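One protein chain omitted, others in place.
Let's turn to chain A:
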Amino acid sequence: MAPHDLRRPFKRPAISDQQRRRELALLRQAQQRSDSHNRARRLASSLLSLPAADQPPSSPEPILEDQPIQIEPASPEPEPEAPEAAPTRDLNAVQASKLKGLEARRWFARQLMLPEWMIDVPPHLDRDWYVFARPAGKRCFVVSSNGTTVSRLRNGSVLHQFPSLLPNGSRRKDLSGPAHSYCILDCIFHEPDQTYYVIDMVCWRGYSLYDCTAEFRFFWLNSKLAETGACNPPAVHHKYRFSVIPIYDCDHTGLQAAYTGTVPYVKDGLLFYNKHAHYQTGNTPLALVWKDVFSSQYFLDTDSTGQVPAQQQVVLELQDDGKLTTSDDPPVVFGCMDGEFLHKSNLRSGNLLRFAVRDESVRLHDGKLEILDLQFVAKSNRSRAFADSYSKVFFQYAARHSPLRIEDLIASIQPNLGDNSKTTDVDMDG
């Protein structure tokens, strides 16, 4: 009888790499198949309301203003800060948190919910809205994952990378969750006390809050953040303090408290959040910002030198056809560049350009603001990611002429005024 088949190779070298190559290839293919299925499902985006990597143009959910993110670097040159982890094709927030460089900037630039400026008072302010005093500082997205915390500005660039007590925010063994759970917070970094004031919670321990109402998000924010110790003073594993801010129902008392109440930070206007709204990336009328001279030193927009210019300035995006548009979706056209000028000035579509607006060239027609003449000032600061929104241009114009005053806001929530929607319409002609 021949020796047992299994026994023969005992002392032979046991390498069988070919089978291994086959198996690894199968593994790679299975992984990529699952990635591409998930991409098709927009699993990440459905879970997190984030745009998926390559959303087809016929997307049935056109709410997002986002362009598809360009994942592959355009040039074959290696990106100096290219991501370390494998393919970035299937983007979810975890992987996005690992993105670096240009891709990360592009991605994060699109992720914040951007309040419109309040140009008229929404109905049922007292019933459907929250109000709170906005801390002065840099709006940013804070992501904790894989043992580190990264904050990114509106344009996607990194503000800080640091250890924190947020879940998975530092290399300490986190007892409370799996190693890959992550958090995304919407914050304002307040320079004077070096504190991140958390104004919204987007993901917590891997649990997405995108599709939750503001009511639930704020509840979760207030109950969860403190548990982690993230609100503690800085320590070795916790470089910056996080803090919640007082959020009020926008009734008479709440509005007064937000407007006049003492807070540990410098105020920069008031933020109004609709209680029922989900976290929606990009400009939304369901979150509003309002400022006046008392509540904000930035009531009137400043120019690049920090001065309030004599004439209102707006930043608009140059389109292919020379049109100048706002950052809204769909964009609002405020003017058009002359082809010859474009040619001479070496401007290209996509450039953000700063213009001065003479008062007399502005017209309000049917409640819509139109600008008859734009005077080119300069290309905008490179760090800027977006043009102004229509509501900002409008608000700034109103601020210079007939601002929406706190009294108007208070008046709109007087219970005896009956039909709010009519009385709160602000006459902008004056």
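In this section, a residue touches a chain if its C-beta (ideal position, glycine included) is under 8 Å from a C-beta of that chain, and two chains touch if they have at least 3 such contacts; residues count from 1.
In this text, contacts and distances are computed from a predicted model.
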| field | Protein name (UniProt record) of the chain left out of view, among "Glutathione S-transferase", "Mediator of RNA polymerase II transcription subunit 20", "Aminotransferase class V domain-containing protein" or "Importin subunit beta-1-like" | value | "Importin subunit beta-1-like"
| message | I'm checking contacts with the chain that's been left out. Which of A:S36, A:Q161 or A:S349 qualifies? | response | A:S36
| note | By the document's definition of touch, the residue of A:Q18, A:T262, A:Q307 or A:N346 touching the omitted chain is A:Q18
| said: Just to verify: which one of A:G169, A:G206 or A:G269 makes contact with the chain not shown? | reply: A:G206
| said: If the hidden chain were put back, which residues of chain A would touch it? | reply: 1-4, 7-8, 10-15, 17-18, 21-22, 24-26, 28-29, 32-34, 36-38, 40-41, 43, 46-47, 56, 58-60, 72-73, 76-79, 82-84, 86-88, 178, 180, 206
